[in-house]
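First the structure, in the form of structure tokens, and then the observations on it.
Of the protein chains in this complex, one is absent; all others appear in place.
Letters A, B, C, D and E name the chains as they come in the text, with residue numbers starting at 1 for each one.
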Amino acid sequence: MKRIDLFLSERELNRVCKAITAAGAKGYSVMRHVTGMGPSGEISEGMDFSGLGANAHVIVFVEDAVLDAVGKALRPLLKRYGGVGFVSSAEPL
Amino acid sequence: MKRIDLFLSERELNRVCKAITAAGAKGYSVMRHVTGMGPSGEISEGMDFSGLGANAHVIVFVEDAVLDAVGKALRPLLKRYGGVGFVSSAEPL
Amino acid sequence: MKRIDLFLSERELNRVCKAITAAGAKGYSVMRHVTGMGPSGEISEGMDFSGLGANAHVIVFVEDAVLDAVGKALRPLLKRYGGVGFVSSAEPL
Amino acid sequence: MQSSLVLQNLLSAPVLFFFLGILGVLVGSDLEIPSPLPKLFSLYLLLAIGFKGGMELAHSGLGPQVLLTIGAAVVMSLLVPLTSFLLLRLRLDGYNAAAIAASYGSISAVTFITAESFLNVLEVNFDGFMVAALALMESPAIVVGVILAKLSAPAEDAESVRDQENGGDQEGSGSLRWREVLQEAFLNGSVYLLIGSLVIGYVVAAFSPAGLEKMDPFTEKLFYGALCFFLLDMGIVAAQRLRDLRQTGAFLIGFSLLAPPVHALLGLLVSALLGLSQGNTLLFMVLCASASYIAVPAAMRMTVPQANPSLYISTALGLTFPFNVVVGIPLYMALTRHFIPVG
Amino acid sequence: MQSSLVLQNLLSAPVLFFFLGILGVLVGSDLEIPSPLPKLFSLYLLLAIGFKGGMELAHSGLGPQVLLTIGAAVVMSLLVPLTSFLLLRLRLDGYNAAAIAASYGSISAVTFITAESFLNVLEVNFDGFMVAALALMESPAIVVGVILAKLSAPAEDAESVRDQENGGDQEGSGSLRWREVLQEAFLNGSVYLLIGSLVIGYVVAAFSPAGLEKMDPFTEKLFYGALCFFLLDMGIVAAQRLRDLRQTGAFLIGFSLLAPPVHALLGLLVSALLGLSQGNTLLFMVLCASASYIAVPAAMRMTVPQANPSLYISTALGLTFPFNVVVGIPLYMALTRHFIPVG
Partner (left out) sequence: MQSSLVLQNLLSAPVLFFFLGILGVLVGSDLEIPSPLPKLFSLYLLLAIGFKGGMELAHSGLGPQVLLTIGAAVVMSLLVPLTSFLLLRLRLDGYNAAAIAASYGSISAVTFITAESFLNVLEVNFDGFMVAALALMESPAIVVGVILAKLSAPAEDAESVRDQENGGDQEGSGSLRWREVLQEAFLNGSVYLLIGSLVIGYVVAAFSPAGLEKMDPFTEKLFYGALCFFLLDMGIVAAQRLRDLRQTGAFLIGFSLLAPPVHALLGLLVSALLGLSQGNTLLFMVLCASASYIAVPAAMRMTVPQANPSLYISTALGLTFPFNVVVGIPLYMALTRHFIPVG
């Protein structure tokens, strides 16, 4: 099993979640009001009310077989709207 | 060392945390107001005030030896009340 | 690539984030309002308004080469102010 | 006159903000009230309505009519789940039927508050003790729901649940389970806050009335606007729930739209027998007609985990709540005016 | 007299709390208003200002002067981005120029509200229909911004964007993209809430005026204090943004400080031609002079992702907003008093 961690702007969240399920993942979890720093600068909590929005952290646990499809669906979105994604290994409890 | 990630309803949080410490884990962290999708449907932020509640994300880092006990304590709770759990490898910083 | 998970008091957050970037990490993400239990007791959501503050969860994805520098910068801070850190393996999506 | 009541309701600020929320979801606006702000408004409304109710209860006293009305309300919250259960059992398994029945036996505080606002605009009087009835209708329905779920549980299932329980959280015997049910029924956060605020309102009014005036800007003046803000969010949430109705099925959709008026009629009958005033009758009908989406789901999730939460939440919040707020309240008022003599 | 206006503004509670926020960041205080509390105040202010505006619109009616003023405001929100774009293009690429231009064509509701408070303190009258102008200036600027960005996109880039789009979220044709732009422009949460509250205020005032008085404590009485609280946070956020200005460059800093007075002068000219009152003139000038940091960035982020958000956010929020609130409003008022006859 694989674990995917995505960090992206709240604004793109809907699109990303739709892409995740469309790619065949059976579930995902979302944490909002995430702040942080990345290649395109700092996102602070104070900006939450502005149009920039804060970040969201999306966690997806998928079967190894689905990873490719999810990656393929997400990479263009992350490239277009910003955000980063990482993969690691996991197994069900 | 193992890292356990649990996603479950806020409502079950107390029970799960008690079970975690009872099973011998030395610590855990909880993020609330988590939304997501899983086998039993979508949990949106809007439901946070309702009796359904949002999800919580519990992270537990345990010694390999304790993993079994924690898994044994948590699996029936997750089965009964819903929620999912995953395990991966980690080491102290 | 490595994934670093830090759990520490919100109060130390600024210092820790500065140390992370100073050590050469290119990005990090922060979740606040985290509660939990650790060697030095329980942190409940109710304490958020008090001077104790809640916890923060910091996630840093770094190249293997940077891990050492980050660890070296963070360990004394965690020792001095409290908090825990864990490392696992990951790769870009 | 009936149509004027509907209009007067539809054109009131709270209902308009409710529509604004629904419409936002339907047209695809990204308007949202981020959590935990809705919780703030929900806690505020419970605190304020409880405090005001207790205050008025202290003024009116606990006479026989008051006790009779409250008693009748409690009986309704025991009866409605039973009849609902029998009906729901036609198509649903015991767990789901019991959980939904409990929700309809219990009440929705926001529907009640909206009805109060409606009466205020119509300048029809009502009594503070109706809030006591509201507060006491939550717990019995929960207890009945749990009993119904246990009774309808297949024997082995009940067994295995107990086993799991023992293995899982080391809680042991069946008696302990009861403590949990009672705790969920009576100490649920929203029930506890409502009853607690009611008692505090009563005590303050009785023993330190100087405090009443100082609470007034918070609990009374701010109330209407806060209700509007909260109903905006309720509209958003209700509309989001509408999407779930696909999986709910026609039977449950029918139930969630027909149960309210039927239960309201029952409430009208009881109100007439009790000789309630027009204002109190409307509130009594609304208590019977409304369904819980806070206290009961919270309790059912823990005590009847076999039931599917999205069924009881979607029907109570996505259909019954909007129905009552938009159509129900003016409809029940028209019936009240027809059958209950003025003053 | 001019300097007394500046002082009167500087010594008002909202502006002082704004300074308190800025100062806090500068001296290194850890004061912060944790998310999502700023969102609560921002939603509240939009709801309240919309409701009050709608209410007053119902009282004043939709006469020719009203429609003319609103029309002129919309024209300004189309014009300002065009001229800004031409200027910004001197130094910036098309995407960034378009996004910043859209922000300056649109408005800042909080700047507008602060100007209203200022007029209240000066006891200068203004009309509720100015809120309608405010509400209608957000969307056109967004549409213009997106068009400008598309027009200035290099051919292959436009192609590749469409491809990515098709590959990425399976959304298909170019027409679908337009639906997205219009949705971001007209159904953006803050635009939607403002226009929705305006309509509700209008409807309630027209059809159930009894509700107005009950809304008053929430939308009117509380307003000034809530504005102070929110400006405290705005000060913190604006000061945090100041740090980003290092990467912004001198050109953009100059633009964000000179554009407001220039656009305000344009607004003054139009106001004089329309024969607006002193109060309405100030508000019109403020609408032209202010830049959006909520609706426009939200829309640009989705529709022109090639632009760097920190450029348009930092200038609008870190420089233009403080400039208008602290210096601009009294300055524009002085000009108004000089050029616009009383009553």
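Note that contacts are C-beta pairs under 8 Å (C-beta built on N, C-alpha and C of every residue); 3 or more make two chains touch, one makes a residue touch a chain.
Fair warning: this is a prediction, and the values are worked out from it, not measured in the lab.
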Checked against the full complex, the residue among C:25, C:58 or C:73 that touches the missing chain is C:73
Out of E:222, E:245 or E:274, only one touches the absent chain, namely E:222
Missing-chain contact among D:40, D:147, D:257 or D:334 belongs to D:40
Missing-chain contacts on chain D, rising order, are 36, 39-40, 43-44, 47, 51, 183, 187-190, 192-193, 196-197, 200, 203-204, 207-208, 210-211, 214-215, 217-219, 221-222, 298
Hidden partner sits against chain E at residues 7-8, 11-13, 16-17, 20, 23-24, 27-37, 40, 117, 120-121, 217, 221-222, 224-226, 228-229, 232
On chain C, the omitted chain is touched by residues 9, 11-12, 15, 18-19, 22, 33, 40-41, 44-54, 73, 76-77, 79-82
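Going forward, only the chains that are shown with their structure count from here on.
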Min route length, chain touch network, chain D to chain E, equals 1
Farthest chain from chain B by C-alpha centroid distance is chain E
Distance in whole angstrom between the CA centres of chain A and chain E is 31
Chain-centre distance (mean CA atoms) for chain B and chain E, in whole Å, is 43
Two or more other chains are touched by the chain C residues 31-33, 88-89
Going by residue number, chain E touches two or more other chains at 34, 36, 39, 190, 298
